[in-house]
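Note that one protein chain of the assembly has been removed; the remaining protein chains are unaltered in position.
Here is subunit A:
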Amino acid sequence: MSGVVALGYASSWGAALVRISPYTFSAIGIAISIGVSVLGAAWGIYITGSSLIGAAIEAPRITSKNLISVIFCEAVAIYGVIVAIILQTKLESVPSSKMYDAESLRAGYAIFASGIIVGFANLVCGLCVGIIGSSCALSDAQNSTLFVKILVIEIFGSALGLFGVIVGIIMSAQATWPTK
């Protein structure tokens, strides 16, 4: 990247990018982590919920079992909250002379990346679990032996969010700001 090498070349795009405060990136990362995760969870819950309610009219027995799908979607939002809390504890003040040091930038970018990883992994995980949960409710209403089999698929789907959280936490562990 030309801007990173020639930091003194003040009018290139690369230079503009590295002059953005690392705190901006960190804050955006934390916001995305919680915001997009909750988006995924909500999306999944409404997809499952609408099918579940309609199907439960003709087959009331399915309601209690199929709340598991909603719980899996909700777990996705909880992952987002946990990671956001962890990320915000990584924020430290550095003196303004060191704010644009390479180490500061690295810490900022690490928190940003962690937030994006967790946010988008949880978004697609919530969607996946929601759509499967909807099909699960409809199939359970027709034939109750199918529930456990489809639940296995949902469990695999919800592991996707977990992958995101793991990688996000590993990334954020590298967020060490320069000491004073």
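The rule we apply is simple: contacts are C-beta pairs under 8 Å (C-beta built on N, C-alpha and C of every residue); 3 or more make two chains touch, one makes a residue touch a chain; residues count from 1.
Basically, contacts and distances are computed from a predicted model.
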{"item": "UniProt protein name of the chain not shown, from \"Propionyl-CoA carboxylase beta chain, mitochondrial\", \"Translation initiation factor eIF2B subunit delta\", \"RNA polymerase II subunit 5-mediating protein homolog isoform X3\" or \"V-type proton ATPase subunit\"", "value": "\"V-type proton ATPase subunit\""}
{"item": "Residue among A:A27, A:A41 or A:A55 touching the omitted chain", "value": "A:A55"}
{"item": "Touch with the omitted chain, as defined above, among A:I30, A:L127 or A:I150", "value": "A:L127"}
{"item": "Missing-partner contacts on subunit A, residue numbers", "value": "43, 46-47, 50-55, 57-59, 127, 131, 134-135, 137-138, 141-142"}
